[in-house]
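Removed: one protein chain of the complex. Kept in place: all other protein chains.
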Amino acid sequence: MNLFEEGFEFNPTVLLELLITAGLKIIVLLIAFAIIKPIGKKAIEASINRISTQRNISEGRNQTLQKLSVNIFSYVLLFILVMMLLSVVNIEIGPLLAGAGIVGLAIGFGAQGLVSDIVTGFFLLIERQIEVDDYVTAGGYDGVVEEVGIRTTKIRSFDGTLNFVPNRNIVGVANHSRGNMRALVDIGIGYDENIDQAMDVLQKVADDFADDERFVEGPNVLGVQSLGSSDVVIRILGKTKNMEQWAVERDLRKAMKEALDAADIEIPFPHQVFIQKDS
Amino acid sequence: MNLFEEGFEFNPTVLLELLITAGLKIIVLLIAFAIIKPIGKKAIEASINRISTQRNISEGRNQTLQKLSVNIFSYVLLFILVMMLLSVVNIEIGPLLAGAGIVGLAIGFGAQGLVSDIVTGFFLLIERQIEVDDYVTAGGYDGVVEEVGIRTTKIRSFDGTLNFVPNRNIVGVANHSRGNMRALVDIGIGYDENIDQAMDVLQKVADDFADDERFVEGPNVLGVQSLGSSDVVIRILGKTKNMEQWAVERDLRKAMKEALDAADIEIPFPHQVFIQKDS
Amino acid sequence: MNLFEEGFEFNPTVLLELLITAGLKIIVLLIAFAIIKPIGKKAIEASINRISTQRNISEGRNQTLQKLSVNIFSYVLLFILVMMLLSVVNIEIGPLLAGAGIVGLAIGFGAQGLVSDIVTGFFLLIERQIEVDDYVTAGGYDGVVEEVGIRTTKIRSFDGTLNFVPNRNIVGVANHSRGNMRALVDIGIGYDENIDQAMDVLQKVADDFADDERFVEGPNVLGVQSLGSSDVVIRILGKTKNMEQWAVERDLRKAMKEALDAADIEIPFPHQVFIQKDS
Amino acid sequence: MNLFEEGFEFNPTVLLELLITAGLKIIVLLIAFAIIKPIGKKAIEASINRISTQRNISEGRNQTLQKLSVNIFSYVLLFILVMMLLSVVNIEIGPLLAGAGIVGLAIGFGAQGLVSDIVTGFFLLIERQIEVDDYVTAGGYDGVVEEVGIRTTKIRSFDGTLNFVPNRNIVGVANHSRGNMRALVDIGIGYDENIDQAMDVLQKVADDFADDERFVEGPNVLGVQSLGSSDVVIRILGKTKNMEQWAVERDLRKAMKEALDAADIEIPFPHQVFIQKDS
Amino acid sequence: MNLFEEGFEFNPTVLLELLITAGLKIIVLLIAFAIIKPIGKKAIEASINRISTQRNISEGRNQTLQKLSVNIFSYVLLFILVMMLLSVVNIEIGPLLAGAGIVGLAIGFGAQGLVSDIVTGFFLLIERQIEVDDYVTAGGYDGVVEEVGIRTTKIRSFDGTLNFVPNRNIVGVANHSRGNMRALVDIGIGYDENIDQAMDVLQKVADDFADDERFVEGPNVLGVQSLGSSDVVIRILGKTKNMEQWAVERDLRKAMKEALDAADIEIPFPHQVFIQKDS
Amino acid sequence: MNLFEEGFEFNPTVLLELLITAGLKIIVLLIAFAIIKPIGKKAIEASINRISTQRNISEGRNQTLQKLSVNIFSYVLLFILVMMLLSVVNIEIGPLLAGAGIVGLAIGFGAQGLVSDIVTGFFLLIERQIEVDDYVTAGGYDGVVEEVGIRTTKIRSFDGTLNFVPNRNIVGVANHSRGNMRALVDIGIGYDENIDQAMDVLQKVADDFADDERFVEGPNVLGVQSLGSSDVVIRILGKTKNMEQWAVERDLRKAMKEALDAADIEIPFPHQVFIQKDS
Partner (left out) sequence: MNLFEEGFEFNPTVLLELLITAGLKIIVLLIAFAIIKPIGKKAIEASINRISTQRNISEGRNQTLQKLSVNIFSYVLLFILVMMLLSVVNIEIGPLLAGAGIVGLAIGFGAQGLVSDIVTGFFLLIERQIEVDDYVTAGGYDGVVEEVGIRTTKIRSFDGTLNFVPNRNIVGVANHSRGNMRALVDIGIGYDENIDQAMDVLQKVADDFADDERFVEGPNVLGVQSLGSSDVVIRILGKTKNMEQWAVERDLRKAMKEALDAADIEIPFPHQVFIQKDS
């Protein structure tokens, strides 16, 4: 497997012949790689372009993905070329490979998370699960997305905190900015009140809100949601435009409280029955 | 293992012979692959078609599965062909394999989750555990399924949020849209009330509901579910059509509360016995 | 390791000899496999049959297991045959093995869960831990088993939900349908009541129930289970037929409450001592 | 590494010689295995017998362990023999090994839990941590052991449920059937009561119980365990025969409550000081 | 593969020839490494410099990163050189590699966390997720960053504790020092109060604070956040300069409480309705 | 690599020579192992003896460790000897190694926990973290150690349960039998009481206990630990002999309660201010 074994008879013709063969091989290899590299590069760029167009991915991000992919491709190609050249000139590449292996393994252990970040980030982008300015719950954080990076996503919480979430932590995304939202108000009335009358009063308030342009599906009184320990709970439900749900709920709560007051229907405090006993 | 070792005696006949042998091998390989590829493709498409027909899988999804499988098959076949050709023309493929191995391992680490997503997604489809418009609890999310993808399932929560759940997270599926649902109401009556009378009153309400077409199995009064700290809890149970259970429960609750009021049976507030003592 | 190395002297006799040897080897291999395949198939079917008979496994499931096992056996045998033939005709099988290895590893990563499902499913069946119509708690779900599959078990919850549980999630099974069940009622009496008298009253009720055919071991009053903050808790315990425990407990509770009422023994509300102080 | 390489000169004597050598090798191998197999079998059986005698393992279980061990030993020996024979007759066994490896790995992934079950089960038996009819807490389940299997342990809960626990889940065993158990009663007396007097009354009750044969170490009043929000808690502690602790505690509780009543010492309800204020 | 195999004919010329070839190889190797080392060093330093400049990384940290990278590079290069030299002089390097492998694996197991720390630390620096004096929540600790190390980050809690957090534990960073913060005050008013009047009073207070330079976005009254069991909760929201949020909230709370007092609007205590009953 | 390759010329002298060489090799090997085995055994026993003496390990346990170590050493040595002999007599040991590898791997998977148990058990003994009769909290169990085994530690809980804890579960040990223990009593006095006076009364009680020989560091009144909702909590702290802490605390509590009673200082019940309002 190395020069020593064929060295029994020193023979210039053989050596020459060897040199020529090796030289030819090297030239073939170099040409092969000179051809493969630009083709591979083009292919990568083209396929990323195609995906980007299909998925409406922004030009900037498209560039990033292309550059990243082409870089990785080039380094791997270079590594293979060097190994092949060395093996052609008959230098033992085992140690080199072993060295590369040790470094690779060491980095691999630590970088496992990094690769995982990138793969997940790639799908977050491709599947458009998260977009800038979406209000999401992901990776245990809750807020508005400021940036979706290849490794990290930045989420701005409502208290102003900026959260850096490694993409691999985003195992499921709850995106609160994709469609209409629900407005839900539960109101408790006294056990002594007439349920039908209370529902009428509340439905009237709900009807007033039906014209509110923030509502997509007018609020309605559903019925008796539960029999609480001190009150009969009535649920009102509607569908609002995205991000309007909180304001709408606040307005609904105020209007309903005032309507019940006007109709003299009690929203009861906790009740307790007392039985006096002598000690 | 390479040309150098046989190079002791430069002999044109041998070289010619070598070239012919190699050429023949290459031709055999190319023919073999030209035969195997379309056969393999057909076989894959046919078997996916058969499964799709057996399982009522939609045409679109069938196409997706076929395309995915054939693509993977083609790339693997190409990889094997190239490796074999290189080894026939006596070029050391070790470095190439090592390069491919490193890239493969790196991607493998990160993509483990991806493969897991696809395998789980495949079974979700084949076993029809989840279908669009089902109301399910899966992967920690709760809502109506909007899309079952090869990698991600989209679940719309009742508050309007759209949840993206990686299939691998769906370890168990609770599908609430497969059959009739239970309607269950617990009502507490006072300790001083006659239990039999109360159960009669409640059963009468239940009987009224038995004709309600939303009920599949008429509601019935089961008996004393527990002796609470301030009330005797009576349970009413029925079976309703799918997705009607909440409305039915709300109606049941209202009717029963009104029936008990009419019969003058108390639904008690929390009780407490007070013993006065001098300080 | 390939033809080139022996090619120093082109010699027709040698070539012929080689062809004959290879041909003989191929024939031997084909014959060997033609013999091994049916024998292996028979052996697998026979051993599954034997196990099925021993364990009372239904014919249908028996068929499934046989088909699955024979299929896997055939594919592995075929794979080995092809590899051996290729190596006999002196084609480098390294790349093929590498290709198969990469695909295999990729699938293996994702399919690990699948194999785990099948192994667990196999033991669920063989050890008869779960059977259709059993009421079980397994994998975090609770309900009646509708189907025990090779990969997934379907459990119908009492609220009507159909749960799909991957078998690997079923690490422990609590089977509530294997034998008589316990009926247990705790009743609190007032601190001022005579404990002996209360226990007599309750024992009398228990004795009435002893004739109830739903009871396997008549209910008995055990004694003072705890001294609560406002009541002395007395425990009654019995053993009932399977699935009758809830109805029996409901009946016991009602009867005991009425018996205590009749005997004028108080089931107390929460008590509190009040000490008045001037502010 | 195969016949081709020595085929340069076709020479009948050599072939004959080869056949004789191979034949001799095969005979030697067969004889070696014929000797090793029964010896190994005997050795395994003997060592299991010795362990069983030392550890009082029942004959039935002894048989199971022997059969299992001998089976595994035989299959491994057979596998090695076949591989060696194939390599002697100069057939490439690489593919066979690869095939076996793939199947082995696939099963290994899924069966990891199975091996783990068996190893743990083995130690549960050898170390006698669990025996049939012991009352244990293990693997999250609580109850009486019905069977300790090689893979699964069956535990019967007190509510009648039969739990199947894979042995690997049994990471720690709390065995409640190994020795005397503690009886512990905490009783709260009023803040106004004389602690010494109350302790005397309780100690007298404890002394009465000291003769009870269920007690191994007579119950004793320990002292003031805590100063609660409304009561001074006094602890009574004793040691009882196994499984008698609950009945004993119930009897103790009843006797002590009656003794305190007789001595006119209050077991107080929750107290609260009320300060009246004008709104 | 070693000297013995070529030793058939002892021939001084061959030996000489061998020595010369080996010597030449060694010289080539040494030259190659002498060239590669400084180039690699320069390349590493240059690329770290470029990144540092782009990212505003401090000179000191830049130095640390360079030194660390160059060190690792040098040791790996040295290891490869030694292995290659040994293989050139025909000494079996298998055992050496095996020895290195065992040590490497042992360290690798334990050092996995270490590499993970460094990779994460690297990205914390590059992406500027954490900087000294930021107030962050990371790795379960909460406080002001005192140092971001290559392996450990030091966080000073507000109670004075100094926390050492391994970087790998920092899976997500909540950075509270990146932008304006939210000031949020919830105030409950009595159910009998006029909500509009209360909101006017509170808005007036909020308007007074709007001029406060600590506020970036003046506080505003949002509306009825919830209908509590005893109070109607009104929410006031504003945006403040970073780290001013707590002081601002304290001032807001005080001012609003005093304004409500002045306007005679009640902040209610918990309410309860008492129903007297005879025992 | 086997006999076939050199068999070109059948030559008795060569064969004889081969046999002699092999025979010599075998003899050398046997002698080498005959020398290594007793030396290794002695070395192991000596080093364990030395450690045992240094660490005060009991003679019995010393024996166990020696026997275990020598056994493992012997089996490994035997395995290596057999492999070497087989390779000397030119039998392909590949299949044997493969067979051993498969069995080894299978056992390895399941036995991982076992090795982990032994390693941890070894350090528990060497570092004397746990000794028989220590009161410890380890692996989620709490009680007195009955036995520290090589694989399992037995802990007797205070309720009489015997817990079997696999050593690997003992990740941290809280040993309550290593040094003096803390006695801590918190006592709440009324808000109207004079804190200084109360602290004087309590300090006097503490001083009485200072002479108690169970105390190592006399109990002292520390001051106002917290301002509770109804009481001012005062903390008393002392240091007692090991295992005396509970009895001491009980005595302290009783004495302090009586001292406060004598000094007419109130230990208050929960307080509440009542504001009457008309409905």
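Here the chain labels run A, B, C, D, E and F in written order, and each chain numbers its own residues starting at 1.
The rule is simple: a residue touches a chain if its C-beta (ideal position, glycine included) is under 8 Å from a C-beta of that chain, and two chains touch if they have at least 3 such contacts.
Note that this is a predicted model, so its numbers are computed, not measured.
Colleague: Looking at the full complex, which residue from E:48, E:145, E:165 or E:259 touches the chain that isn't shown here?
Modeller: The single option touching the absent chain is E:165.
Colleague: Per the definition of touch given earlier, which of F:30, F:43, F:132 or F:174 contacts the omitted chain?
Modeller: Touching the chain that is not displayed is residue F:174.
Colleague: Since one chain isn't shown, list which residues of chain F touch it in the complete complex.
Modeller: Residues 1, 3, 5-6, 9, 13-14, 17-18, 21, 25, 72, 76, 79-80, 83-84, 87-88, 90, 93, 97, 100, 104, 108, 111-112, 115-116, 118-120, 123, 127, 129, 137, 171-176, 178-182, 184, 191, 195, 222-227, 229-230, 232, 235, 239, 242, 245, 271-279 of chain F touch the chain absent from view.
Colleague: Name every residue on chain E in touch with the hidden partner chain.
Modeller: 1, 3-5, 7-8, 10, 91-92, 94-96, 98-99, 102-103, 105-107, 109-111, 113-114, 139-141, 149, 151-152, 156-166, 169, 187, 230, 247, 250-251, 253-254, 257-258, 267-277
Everything below uses one rule, namely that only the chains that are shown with their structure count from here on.
Colleague: Over half shared or under half: which fits the residue numbers at the contact of copies chain A and chain B, same or different?
Modeller: different
Colleague: Go ahead and note the Å separation of the Cα centroids belonging to chain B and chain C.
Modeller: 19
Colleague: Return the residues of chain B touching two or more other chains; collapse runs of consecutive numbers into ranges.
Modeller: 1, 3, 5, 111, 230, 269, 271-277, 279
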